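One chain of protein is taken out of this complex; the other chains stay put.
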Amino acid sequence: MSSAIKDNSIVNEKIIEDATCTFCGCCCDDITLTVDLDKKVITKAKDACVLGKAWFLNHVIEDKPIARIDGKEVTLDEAIEEAAQNLIDAKFPIVYGLSDTICEAQRQVVPIVDDIGGTIDTTTSVCHGPSGMAFQGVGEPSMTLGEVKNRADFVMYWGGNPAEAHPRHFSRYAVTPKGMFIPNGKDDRTVVIVDVRQTKTAGVADIFVQVKPGKDFELLWILRGAVKGIEVPENVEEITGVSRELVIDLVNKMKNCKYGVIFFGMGLTMTRGRHFNSGALMALATDLNEFTHFVAKPARGHGNVTGADNVVSWQTGYPFGVNFSRGYPRFNPGEFTTVDTLTRGEADAAMIIASDPVANFPKPAIDHLKSDKCKLISIDTKQTPTSEAAHVSIQTSTYGINTGGTVYRMDDVPISLRPAFDSPFPGDLEVLTKLRKRVNKLAKEKNRPYATSKYI
Amino acid sequence: MKLKLHTQPEVPLEAESITPDVLNKLKPKEVEKVKLFHGNREVNLGDFFNVSKSKLDLLEVEGDMFKIKYIGANMSSGEILINGNIGPHLGSAMTGGFIKVNGDAGDWIAPEMSGGRIHITGNGGHCIASAYRGASTGVSGGEIIIEGNVKNELGHGMSNATIIVGGMCGDFTGVNLNSGTILTFGEMGIRTGAGMKRGTIICMDNLEILPTFSYDCLYSPIYLKLFFRYIRDKTKIKFDEKFIDGKFHRWSGDAIEMNRGELLVFSA
Amino acid sequence: MNNEIRIINGIVFDPTNNVDGKVCEICIKDGKIVDKVSSAAQTIDAKGMAVMPGGVDIHCHIAGPKVNLARKLMPEDHRLDPHFKTKHTSSGSGGIVPSTFATGYRYATLGYTTAMEAAVPPLMARHALEEMYDTPIIDNGFYVLLGNNLFLQSLIAEGRKEEFKEAVAWWLNASKAYTVKLVNPGGDEPWKGHKNLNVKDIDDTSKIVDLSPRKVIDAFIDAVHELGLPHPPHIHCNNLGHSGNFDTTIETMKTAGDRRLHIAHIQFNSYAGEMGKSPKSASKEITEYVNGHKNITCDVGQVMFGKATFMTADAPLTYLLRGYKPQKWVNADTECESGCGILPFDYQGMIYTHALQWAIGLEIFLLSEDPWRIVLSTDHPNGGSFMNYPLVIKLLMDYEFRKEAMKHVNQKAMNSTILGELKREYTLNEICIITRAGPAKCLGLKDKGHLGIGADADITIYDILDDKEEMFNAPRYVMKAGQLLISNHEFISDYTDKKVLRVAPEFDKSIEKVIKPFFDDFYSIAFSNYAIDDEYLHDNIIIEANVKNNIYEN
Partner (left out) sequence: MLIPGRSAKQGTSLNKGKLKDEYKKITSILEVNSDDMVRLGLDTGDQVKLSNEVGETIVSVKGMREGKLPVGCAFIPYGPPSSCLMSGETCGSGMPQSKHMMVQIELVKKVEKEVKKVEPAN
């Protein structure tokens, strides 16, 4: 930054300490932001990682309409009215996304879906949804990240690449920091990375375990067996690509540490086996509690996807993929999750909040979203392929930069945001509250959906 | 009674009322007024089906019904004959009776079934006879025959039921099996019987066995001879006569659980 | 809109004001009970019905991180018990851990209008508050877990008494809590840091504990006493659930001296016998002490047969119980503050221990002499759902029914108790005390639990029926803050302006300088982001700290 600008902005510069970066699930809340209030940009984001810097410093107020219907500019109220009508008219609407917004906004959405008798699904379903399902099957010993910093002398990453996806995970929580019972930081910890690829993350490892692609489950199963005292099979290297000595060594290290932790990523949930992979890992961590204190935690991705999970859980009882078409919440991944309902061409309206399925979803799902069988409504902070394809598109301000609120870190710790500067665009909370009121009124008028005394 | 699909639903149609327990008591005119759920709207059965008298003394349903869910739910007796493909949750929580499908079936066939029989001549989807998410037991009785192929998680958490598959299976067949028997003629996916406690999984083809299973012996279980004859008499599954007197490798597992389950793999 | 209501002809139970089943008129205006209303007031004819204040649950687990983990854990349970949408109310899931909407509505359908969440780690207080906003109708507050807070323990160990008191006050303010909750004090460190061990005794001096639990308990009782909070520390004693733990419980109560103390779910702390072996009932010993000491209040934590879920900050206990039946289990450690264990459970009448627990709870109810100091609870969902309250009431009010129920459970357990000999039957007035007036008084809530002038118009009207379970299961009218919500057993409107109850004891700002360095070193979030801003709260009521009110007056 040139000094001339600096001099100019002395009056209008604002320093925000302990701001929270909402880009990834780490939600680092120790960022010091320097804001140029005249230009409405963040000029410095001290302590932020490369992703965080990109998140803060690239944020500019774009000159674009707040609301559009079929590409034509309209008022916000007109757009909300159209969206409400579309949703209330739909027989099988779906609301998807929610991970990149505050909990206060997320809390408005479940009542909307309750009123329209639709389905609500969050980006969890294509992220750690299988871990959620595994959690329902086997439970999970877990912890907050501070416990890892203070106690963990054995840290394992499985099928994740935090060096690129959660850059400060090592330095802030899990590897290098000194903690209460870890006075020497990394020297006091054993760091193990299990992955099929030798990623950037692997460089941090004391032990790098390169497992054959698609053999995570088998390796986990062998480890579980070994923990329970079953002989490690002779052909373990043939099966998993990991030598027998290494497996035995790992099991010993795991059983004898004082406080062990495993973080796991999409390498487990997105590959063949899905929820059983993460389930096997959670079960391994559970088994190890027989010998020592052992915990596991999924390394969650987007800013507030954990919050979305929590909000949907407390309001409906289920974490994602919840359907209300019979007047009460039902849960069945594979049946009510977005990818499935879109791929099968079932949804006749889709409201996408702070997410971009048109860029990320499987092709058949994208085709249905773009087709005229499905009314597409987009509420997002940025222009994305989804917002461009949408029938109703509403642009909102960005959480954590323009609006405050609550987000949940990947370990379920709630954190309040400190916005940097305001935006001409309305917040998600404002838009969704208006929509909720409108939809509620319409639903009462139309007496919908039918609550039924039967259930299946 | 015969129901014939005349209009294809646009969104999933939930038809738990299409079961002999509900319809057999009613006259055709009343049947047309039976409520179904088309997405979030209540509709009449007549909006989608033509109702007529059937020559047979059973409930006949005809059409391509891959979007229709929950037919035969909570069924306790009687018989349903389905001509055409059928959607998810067929025979959900049924306690008795018989459902025959001449066609393919969707996912989640017979979850929480505790009795009765389901016979599908075509293929099946995922999670057949599987426990709903979070539950440790799914099916607790009954018999399911699928002549074609099925996908993943067949018999997840099943206790006490028999499943026969004529074709191939997906991954995780019999995962967390509590008890009961699964017999498949085709190839199985990976990780069969992971976490099984008790029960039997019988396979006629190559099988990738998890490292936590241990080999016991090669033998020829007598009950299998009876079982194969039963299958030959009851179904159209074509199989090699040599299975009947064949020898099987017996593996026990899953050692991580109770190690009381068995995998029987055909040898010769 | 006319906001005046007059209830006529009702048989009023208002133990706080010494009204025991008298027919009189209740007038309501602007959400409060008043002496008279205009003639335009809506009239409710409660002829032949019992009019009581809205119920107050002093100890349940209905909001916060562990509750939500349990919700996520059990889709199979929600599936079997959906909560339907109505024109006025939202849908939700029921089961043993209902979703927030369902929790609020279901409490209301039992006639409860206030419920206190019993354990929230301060780091997660925002989460609990958010869930409370989404729990309709009932007013809530929560107790904040400080008993295993490492920083506070270090202050106790170093004898920094004044700073400790200030720090407790700071934490209560930072988390917006109602009082202090101690759960198995001293037990977290052995669990997390010593390979899943636990403290064995209130005076445990083994190497795994730096500070004996007794010192922690004493320090907190002292601090809360000094701060004059409306409710004393709420304690979940050491050794909970173990045979022979009644000694620990009595020692804990003795630690309080004549200062106030609330023993949570005391049933779980009233076992005789040898540790590790089958328990026996110690209800006599426990009630004897409680009866003789007016400074002690307790809630029962009655066990009811059927589904339950353990959710407690006492993590070693849940792990121990998992040993009996391996199944899905959740452990959640909160840095520097707390542990947590969650385990679905099933109480079965035919199992000796379960039947005994059921009997011990009832014995405690029946042996206790002062209904004002014993509160009805099931420690929802640890001993069973709050939906069991009507059945508990029937068991207490109907000796014949109780005797019949005893026949259907484990006889060995029944023979080892004195339950069969206890012929006492609770009266409606006593039920009104243990479900409403008593807990409100224990909590120091002056505007709740009674129907005197100036009280909150939280009112329940029941048809008086012979079957008391049926009676308490379905109130005919329920009113919250003067708004009629349930009329003729149906919801006629929703109520979302519910309040959060909390305390705000004064503290010296300079204590933050003492606390901050610990945060910078050992917490994973910034000190400035830890305390909850006042703006974050929506509607809330601060219950004044008052030293004078601190001695329990009967």
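As written, the chain order gives the labels A, B and C, with residue 1 at the start of each chain.
Quick note on the criterion: contacts are C-beta pairs under 8 Å (C-beta built on N, C-alpha and C of every residue); 3 or more make two chains touch, one makes a residue touch a chain.
Here the structure is a predicted model, which is why all the values come from computation and not from measurement.
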I'd like to know which visible chains would be in contact with the absent chain if the whole complex were considered. A, B
Could you tell which one of A:G71, A:G214 or A:P424 touches the chain left off the display? A:G214
Answer key for A:S125, A:T190, A:T240 or A:S378 versus the chain not shown reads A:S125
Residue positions on subunit B contacting the omitted chain are 107-108, 125-127, 130, 151-153, 170-171
Residues from subunit A at the interface with the omitted partner, ascending: 23-24, 50-51, 53-55, 58-59, 121, 125-126, 129-130, 133, 161, 163-165, 167, 196-200, 203, 210, 212-214, 241, 266-267, 269-272, 274-275, 301, 320-321, 333-340, 342-344, 356, 359-366, 382-385, 388
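Everything that follows uses one rule, which is that only the chains that are shown with their structure count from here on.
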Subunit B and subunit C have mean C-alpha positions lying a whole-number Å distance apart equal to 46
Centre-of-Cα separation between subunit C and subunit A, whole angstrom: 34
In angstrom, rounded to a whole number, how far apart do the mean CA points of subunit A and subunit B lie? 35
Give me the residue numbers in subunit B that touch at least two other chains, ranges are fine. 132-134, 136
Can you pull out the residues of subunit C that are in contact with at least two other chains? 73-76, 79, 327
For the subunit C and subunit B complex, residues of the former touching the latter: 73-77, 79, 327
Where on subunit C does subunit A make contact in their complex? 63, 65, 67-69, 71-76, 78-79, 82-87, 90-93, 95, 97-102, 123-124, 126-127, 130-131, 133-134, 150, 191-193, 195-196, 319, 327-336, 342, 521-526, 528-529, 532-533, 536
Contacts from subunit B onto subunit A in the complex sit at residues 10-12, 14, 16, 37-42, 67, 70, 73-74, 88-89, 92-93, 107-108, 126-127, 132-134, 136, 171-172, 175-176, 190-191, 194, 210-212, 255-256
